[in-house]
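The complex appears here minus one protein chain, its other protein chains still in place.
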Amino acid sequence: MSGLVHGAVYGVLILAVVLTTSGLWIWGERKFAARLQTRLGPTIVGPFGLLQAVADVLKLLQKEDIIPAQADRALFNLAPVLAAFCALGVAAVIPFSPDVIASDLDVGVLYILGLGALTTIAIFLGGWASNNKFALLGGMRSVAQAISYEIPLVLAAMVPVILAGSLSVSDIVRWQVGHHMFALWPIVPGLPAFGIFFMAMLAESNRIPFDIPEAESELVGGITTEYTGIKFTLFYMAEYVHTLVGSAVAAALFLGGWDGPFAPGLHWMVAKTLVLFVSVYWIRWSLVRFRSDQLLTMCWRYLVPASVLLVLAAALWVQLFPEFL
Amino acid sequence: MTVAIGFGVVAAIALLSAILVVRSPNLVHAVLWLGVTLIDTAVLYGMLGASFLAGVQVLLYVGGVVTLMVFGVMLTRRHDGLSVPAASGSPWRGALTAAVLFGVIAAAVMRSDLEHAPVAPTAGPPAVEALAASSQATTQAIGFELLSTHVLAFEVLSLLLLAAIIGAVVIARRRDHGALDQNARTEASS
Amino acid sequence: MTSMQTPTHTLKWPNPHLDMAAFEAEGELMLLHLGPQHPSTHGVFRIDLYLDGEVIVKAVPFAGYLHRGVEKLMERLTYVQQTPIVDKHDYVAPMTSEQALNVAFEKLLGVEVPRRARWLRSLFAELQRIASHLLALGTLSIDLGGALGGGSTLFIHCFRERELIMDLFEEVTGARFHYNTHTIGGNRHDVTPEWAAHVRSAMKTILARLPEYDSMSIDNSIFIERTRGVGVLDGRLALELGVTGPNLRACGVDHDLRRDAPFHAYDEVPVNVIVEQGGDSLARVLVRVREVRESIRLVEVLLEGLPEGPICSYRPIKLVGQVKIASGQAYAAIETPRGELGTFVIAGGGEGNASPYRLKFRPPSLHSLSALPYLLPGATLSDAVTILGSLDPIMGEVDR
Partner (left out) sequence: MNQGIAALSFLGVTFGIVMSLLIAGRILRVRARVESPLKHRPYECGEEPEGMAWMQFHARYYLVALFFVLFDVEAVFLFPWSTVIRSLGTSTLIEVVAFVLVLMIGWLYGMRKGALKWQ
């Protein structure tokens, strides 16, 4: 019974923080992007335009709810719910500090990857159920992209698992606390694995240069073409949450999670997550996107064999130099 | 008691979604109900303490196989709204098959000694036995068994996967053969 | 649509008149309307794409959504009234539209333009070229990177520099867009030494910021990957279709009216013509980026040697019907940022010969777009957007 209460209490707490952060980031990103583009960004609504996020969300909530005539209504409604659910659900196994963790699953890494796989289905549904050609093209493309990048993602995540010898996320962090070089050491499997993981995470959360499902200059709105109001908001929110939670996962698996001097663990974890999160948006506002076939070629030709080699390298290191970990 | 109720609910969902897989008039819906069944099975695995299997079930079956089937559906049929004609064959034949399958599985379950089944490896290096006591017992047990007792099957599996890859490539290339490349297209039309 | 006879030697190019009924697709063919209301069609333009999966099999462009019947309108308007109308044709480079029109009228009347006015026209044209090419780079990058991403960052930076040039024009003419500064026989607004100083400082700013744009576009590996080898236009096909300007020079054809048929002050100021060999989208971008630098050089040369003297040799405008031409015809073409913009005018229309009998424009964008049915087959949907953006069409002058 205690598990039930624990999960619920931390669920409410963690999700409130995650949602508030992504909500505030609506304002933050607009300011951030504006500064990169030598603009001011929102300044009208509230001090420094801070209430812009509230205004944006309220506007989206008020929108009329339109369902295309020949759409598959049930699946059309299910898709955004599933997408938001999967993105938020991953937060369950992220250890924000030794104590702040909703569920210390012994197969936490698999849990994260499994929910990520479910997101793929949500995206496909969004594209398919609209009965819109742009949405369908966006859906097919992004499913192909998501499943392709899942392979390097899974294999790169295996590197810290091998180093720490456990599938539990908090075990991996705990192992890194003992090794202050984090999972980035040994450098050969560690650093490239982090790079591949981060890249694959960008691809899974559909951020530029991997934002194929949206690709609004080609596919108008991609999978979200036909969505309005709260359903569009859920898709939109899911992307932000996916990025935020993905950053947290990367911080926990590779950057030592709560490990750090001078400050409490929670602060370190939050700081590491936010640094990764903001850098995702820095990349987003600096680069143009790839073409979908280039993305797939890059994944299958380079990232897949590289991540396989990294897994073997990690295993070799663990076997040969267990004392140098 | 709670466990019993939980199991009841999960089993009922599994049964219901399985029926919907068969009865659904829309192929994509059927595939998605299959996904529900598979997730439900993952929950069952989790209830039995096989958390690794539960994770694999979601990752592989829901994420992979369902996606594959969805793509398969999109690929193989010319469809208007993807409606499926009424189930082919006689329902009795299907019922018979199901009954036989159930009998086989039930017999297998009855014959195996579940009460005393080893959760952790019974023999192995002391380090493994120590690990077995940890929370990850099943995962590590699987890992150990896979690479010691069942190593031959493990290696044969890779050959199976290889065969599958080659088969897929060959089939896809044959399809490609029918399509004209850009130059051929121009020549054919002029 | 009139059926065009396909020349026999175009075999190596995709057939734009592919019979879709006889085509065997790998998947099911999808007919997708790209436009008119699409983020990347640069105005209102439609291409019907026949997609086999994601690969385009056939592309049928439809222009005319912005048609305003200007050529017919010109038969009613007097010569003096026409300059402000053509500002709306190539709305990214209105100066050059005005010039093309007035050069034709001057040719018709046999009016000699004073030297200072000719130099000023060249100066305006080069400034306009810089502004237009910057916008072309910006819009292409938005096509590649999306409005919510890196594309828009470059886009807004390019806009910032274009703004500098708009300010310069505003200082001279009082208008930011529809200048109406060219007239028969010369210009209406003269420039001052202070303005020249402003131009020099603006050019310095732009020149200093260009490396920044290079790093976001032609030096960026993703940008290169997206544009290299995409939409390769053959030089011979381009000539056959009448493609001119940067799009033609990108396929290795050394052709520039500023050098080959000098107008304005280009007989006195030599132009280095930029030619690239690739013929692909990247080459088209490269030509424009290099032309911006060349234009900045030209602006400095033109400012340096700007002669003193009158800026208009014909009667200043007092009445709208003051210019009357009984007969004759003339064709004048100038090199705009998009290529050869020609104006063909037959005199002797309207009431009392104050309007042309017939006026015809030869917009370069229309000819660029005519390459689309050849460029798009074999490309993917993403490439379609890149190709369209790299051709840099302006629908205002395509549809008129």
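Note that the chains are named A, B and C in the order they appear, and that numbering of residues resets to 1 at the start of each chain.
Assume a contact is a pair of C-beta atoms (placed from the backbone, for glycine too) under 8 Å apart; a residue touches a chain by one contact, two chains touch by 3 or more.
As the structure is a prediction and not an experimental result, all values here were calculated from the model.
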{"item": "Chain not shown, its touching partners among those shown", "value": "A, B, C"}
{"item": "From B:S17, B:T37 or B:T139, residue that would touch the chain that is not displayed", "value": "B:T139"}
{"item": "Residue ranges of chain C at the interface with the undisplayed chain", "value": "26-28, 30-38, 41, 46, 52-55, 378, 380"}
{"item": "Residues from chain B at the interface with the omitted partner, ascending", "value": "43, 46-47, 49, 51-52, 56, 59-60, 63-65, 67-68, 71-72, 74-82, 124-125, 127-128, 131, 136, 139-140, 142-144, 146-148, 151, 154-155, 157-159, 161-162, 164-166, 168-169, 172-173, 175-176"}
{"item": "Contact footprint on chain A, counting only the chain that is left out", "value": "2-8, 10-12, 14-15, 19, 58, 61-71, 81, 84-85, 88-89, 91-93, 102-106, 110-111, 128, 130-136, 140, 143-144, 147-148, 150-151, 154-155, 158, 161-162, 165-167, 220, 225-226, 229-231, 233-234, 237, 292-293, 296-297, 300-301, 304-305, 308, 311-312, 315-316, 318-319, 322"}
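Methods note: only the chains that are shown with their structure count from here on.
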{"item": "Pair of chains with maximal C-beta contact number", "value": "A-C"}
{"item": "Euclidean distance of C-alpha centroids - chain A vs chain B, Å", "value": "26"}
{"item": "Between chain B and chain C, centroid-to-centroid distance (C-alpha), Å", "value": "59"}
{"item": "List of chain C residues in touch with chain A within their complex", "value": "30, 32, 38-40, 54, 141-153, 156-157, 160, 216, 220, 222-223, 225-226, 380-385"}
{"item": "In the complex with chain B, residue positions of chain A that touch it", "value": "70, 72, 74-75, 105-107, 110-111, 113-118, 120-121, 124-125, 128, 140, 143, 147, 150, 154, 166-168"}
{"item": "Chain A partner contacts - residues on chain B that touch it in the complex", "value": "26, 28-29, 32, 35, 42, 51-52, 54-56, 58-59, 62-64, 66-67, 70-71, 74, 81, 135-136, 139"}
